[in-house]
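Missing here is one protein chain; the remaining ones are kept as they sit in the complex.
On to subunit A.
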Amino acid sequence: MSDAPAQSVLVLGGTSDIGRAVASAYAAKGWQVTLAARDAKAAAREAADLTARRDTSRIETRSLDILDTDAFRGFLDGLPALPDTVICVVGAMGEQARAERDPVHAAEVLRTNFEGPALFLEAVAGRFAARGRGLIVGISSVAGDRGRATNYVYGAGKAGFTAYLSGLRNRLAKGGVHVATIKPGFVRTRMTEGMDLPGPLTATPATVAERIVALEERPRDVVYILRRWRLVMLIIRAIPEAIFKKLKL
């Protein structure tokens, strides 16, 4: 590995707790890491931290707003090299009640979880396909597996993203480009701070990162970070709509 140029990963949402953990796990493997974030100062803070932690870290930062879809092509063309792996951690829970009243907020939640990430990864996919290899990882959510009263705006955004990733995977399956969909379940991060999360269904950002890095050795299509979530969602999806609509979940 010492002579060959290091492999590189681009992390969108590099200032989130999950993004940080992913960046750290790749840096530990000796990869070159580029953190993309809308807040340049916050990204610089994470980059300094990662750099101080290892002699070998090579960390860069780039500004990117996932709602600024026109900037995506220029962003990718401006990178010194096309990364080997691109991971999209960007997302926003928003506030369900506010989204019901305020279409501007609802649109922002939908666009942040779906439109932005999907169009960015579309631009990446074209370049990866032309090169003939690459790994694309999208962080979606179990919330996209079935719409629920308490968070369906966020859930619908994630459902759209999940469908998009599955389509991309199908399209690129023959070309050496792999697409992975991550469904973390509950993760203890600042997004869920103060929430009462059920221990057995809650993962740490470090576990999410481990599972993602493992994809480099062994690609998988849809990953539930904690395996029990697969069963939980199987049951939730199996409930007939006539019953489901009356449940409080």
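Throughout what follows, a residue touches a chain if its C-beta (ideal position, glycine included) is under 8 Å from a C-beta of that chain, and two chains touch if they have at least 3 such contacts; residues count from 1.
Basically, contacts and distances are computed from a predicted model.
The unshown chain of the complex is recorded in UniProt as "FAD/FMN-containing dehydrogenase", chosen from "FAD/FMN-containing dehydrogenase", "Protein-arginine kinase", "Transport permease protein" or "ABC transporter ATP-binding protein".
Residue-wise, the contact with the chain that is not shown comes from A:46, picked out of A:46, A:84, A:115 or A:145. When the whole complex is considered, the residue among A:101, A:174 or A:190 that touches the unshown chain is A:190. Taking the complete complex into account, residues 42, 45-46, 48-49, 51-53, 55, 190, 193 of subunit A touch the chain not shown.
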